[in-house]
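Of the protein chains in this complex, all but one are displayed in their positions.
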Amino acid sequence: MNINTIVSLAVNGISMGMIYALMAMGLILLIRAIGVMNFAQGDLLMFGAFITCWLTVDLKLPLWAMIPLSIVCFVVVGIIFMFTAYWPLRNASYPAATVISTMGAAMALKEIATLIWGSLPRSMPPLMKNPATGKVAVLKIGSITIQWQFILTIIVGSVFIYLVFVLFDKLYAGRMMQAAAQDKYAAELLGIPTILTTMATYVIVVALASTGGYMIAPIFMVSNTLGTLQLRAFAGVVIGGFGNIKGAILGSLLIGVVEAFSTIQFSQYKDAVVFLVLIVFLLVRPQGLFGEKIADKA
Amino acid sequence: MKTRRLIAFTMAIAMTALAGCSTTAPTQTQAPASASSEAAPQASTGNASAGFDGSVTFGVVAPITGTNKMVGEYVVNGAKLALKDINAAGGINGKELKLVFEDEVDNQQASVNAMVKIMNYSDVVSFFGSTYSANCIAASPNVLEKKIPMFAGGSSANIPKKGNPYVWQDRMTDDQSGVLLAKAATENLKIKNPAILYSTESFGTGLRDQTINALKALGIVVPEKNQYGFVNDEKNFAPMISQIQNSDVDGLIAIGNQMPAAVICQQIDAAGLTIPMIGSSSWASAVCRQNAGASADGWYAVADWTVEVSTDEGKTFAKEYKDTYNADSDMPAVAVYDSIMLFKKACEIAKTTADKEAINNALKEIKDYKGAMSTYTYSENHCFSTSQFLTVNKDGLATMVGTVKTR
Partner (left out) sequence: MKKMKSYIKPSSFLIFIALAIFVALVPAVNQGYSMMILNLGLIYSIATYGLSVMLGLGGQLSFAAVSFMGLGAYFTANLCSGRLGFWVDTSLTLVLVLIISTVVAFLIGMILFRLSGTYFTFGTIGLVQVTWSFYLSYKPLFGGPDGISNVATLRIFGWSPVDYNQWFYVLVVIVLIVAILVERIRRSQLGRSLSAIRDNEIAAQTLGINVYMTKVIAFTIAGVLAALAGSLYAMHSQFVSSDMFTFERATSYIIMAMLGGVNNTFGVFVGSVLVTMLPEWLRGMQRYLQLIYGVGVILLMVFMPMGLAGLAGNFGKSIKRKLRSAAVKNAPAEKEDAK
């Protein structure tokens, strides 16, 4: 094992961690806003990957046209998702009902994607190509080679994470959303349109997950099995601690890195290693990295 | 009080419905052809059906829906092609061949259910089992109980060795493919210190073990650290690839299904790994080549099938498939096609289309039967295939390097 391996595993781990973090952030936003654990998170990522693949490969749109159009698509998907899987259930007497309806939504999303785009996996051109060879661009530092795609994933992930923090800490709209999440009744008394804030939350969640899908599409190919990635994001959320976005991001990054390095010794038990880390965390620090003991809302 | 009574009442209705619906299952046996047309649109059965003296039914299990749908399409298409060819040539012993399809979806329980369902149709004489080895193993107790010849679609060497005389394979089993894979890797690609990337499912670990044993016989030991396992829906191969890149191996042997094969090709190309590479059958498959595009170029494969096949029978099949479906054929299609042809051959030898036991015994007498995929000869381990193709992917095609024989 040499330094090259360590660096490339670390870069891969962090970039995968970023993808998990994008999903985990969405999970936390939803848990905070409406107290629902979203089991369709991974399939939203899959759907986002399909949408961006459709726009770039089938419609052959250039990047400047693809980005606004895909944002429009994410907004539409987010709103539809909210009004089918959550809105009719917002007053459900049985709290588990909303959670289970997201499982139904996950199945439906997977099938809708198959019906629209077919069951064959699709490949997507890399975001950064080497103009000379037409192959994937790589960054060479000494003897270390790193794919630009991974670096780009880390950059885009960081930007999105930063944007979410700005939204919630600095912007009025974000504070409104936060207020609505903390106390819906009081927020409504203050004149905050909670339906709009919930809608905004859903749109952000879908946009985050879909961006993750877009970033991994060139590496993983676009197929309806991408949804399985969500379990790692779940693990990140738990490690991070209750409702804590910073914790979830760090937890997800940790999961990504552990996953990458576990292939050295236990490649066939990769899943077990990742989730054993989770269980060890539960044993040693059940409140998570940043968690305080707060009663669960869900 | 009324609430509970009503619950009970509703349940009672549900129960009756339950019983009622279950009764419809046996009636399907009378018209299995209709079940097949339901599962997938029926190909033209030819207009010669007037001259047939009765019919014979062959079952086909395929993943018609779910994650492996694309594999299912090949199976269904290949089976229908066999149906067309056989009936156009006068059927089996003068009887019209009929097919009944069942969907094995994408999980083992559904697959076993589908196989048991087919075995329970009273007029199904023999059937093509799941394309996935583990499912065939799971269904094998039922096959033994029903005493009905099954052509397993999977290639695991563990399928027929379980003391079950009714399980057959027309594909090359992994213990032999492993030898061929090791031989090609060392002789054609001159690999001396290979890394092995394998899928952790039934066929993947089986083929890995066989390959490692064969390599050992050739004097090459693959240390544990150069073996990388991945689960079937794994997407992120980059960590394993960078480890291979940064170690002292001089070649890669990869074992897996079509989907991971395509992803592996792509990620290896992206990582800029340029050592000699050879894969299992999937690397020559259309699914892999089409999805991986240019990144699949340069991969060798020890394959059951390639459209660039050199035998006349193979060429005929490849052309006919292309003409009928306007798409290239793939291994599952030719595997089911040849299975049905072997079934026909056995019926002709046994001079019956109804006696399962006789047909099962007749399968043992098959010798040097030229099929599309290989020349088939019965062997002790219930495997018919005698050869595989060594191919190399060039410009999106799996071109032939040669035919590798075991017997």
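Which chain is which? They are A and B, in the order written, and residues in each are numbered from 1.
The rule is short, and it goes like this: a contact is a pair of C-beta atoms (placed from the backbone, for glycine too) under 8 Å apart; a residue touches a chain by one contact, two chains touch by 3 or more.
Since we're looking at a predicted model, the values are computed, not measured.
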- Taking the complete complex into account, tell me which visible chains touch the one left out. A, B
- Among B:Gln109, B:Thr274 or B:Ser310, which one is in touch with the chain left out? B:Gln109
- Note on the structure: Only one of A:Ile51, A:Val237 or A:Ala260 touches the unshown chain, namely A:Val237
- Message: Can you tell me which of B:Gly129, B:Gly204, B:Gly314 or B:Pro332 touches the chain that was removed from the display?
- Response: B:Gly204
- Message: To test your reading of the contact rule: which positions on subunit A touch the chain that is missing from view?
- Response: 31, 37, 39, 84-85, 88-89, 92-101, 103-112, 115, 231, 234-235, 237-238, 242, 268-272, 274-276, 278-279, 282-283, 286, 295-298
- Message: In the complete complex, the non-displayed chain touches which residues of subunit B?
- Response: 1-12, 14-16, 18-19, 21-23, 25-26, 38-39, 64-66, 102-103, 105, 107-110, 112-113, 116-117, 119-120, 134, 137-138, 140-141, 156, 158, 162, 200-202, 204-206, 229, 231
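Heads up, the rule we're going with is that only the chains that are shown with their structure count from here on.
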- Query: CA centre of subunit A versus CA centre of subunit B: separation in Å?
  - Reply: 36
- Message: Show me the residue ranges of subunit B that touch subunit A in the complex, using the header's touch definition.
- Response: 67, 69-70, 200, 227-231, 233-236, 238-240, 242-243, 245-246, 259, 262-263, 266-267, 269-272, 287, 291-293
- In the complex, go through subunit A and note every residue touching subunit B. 2, 4-5, 8-9, 12-13, 16, 114, 119-123, 126, 135-136, 138, 145, 147, 149-150, 216, 219-221, 223-226, 228-229, 259-261, 263-264, 267-268, 270-271
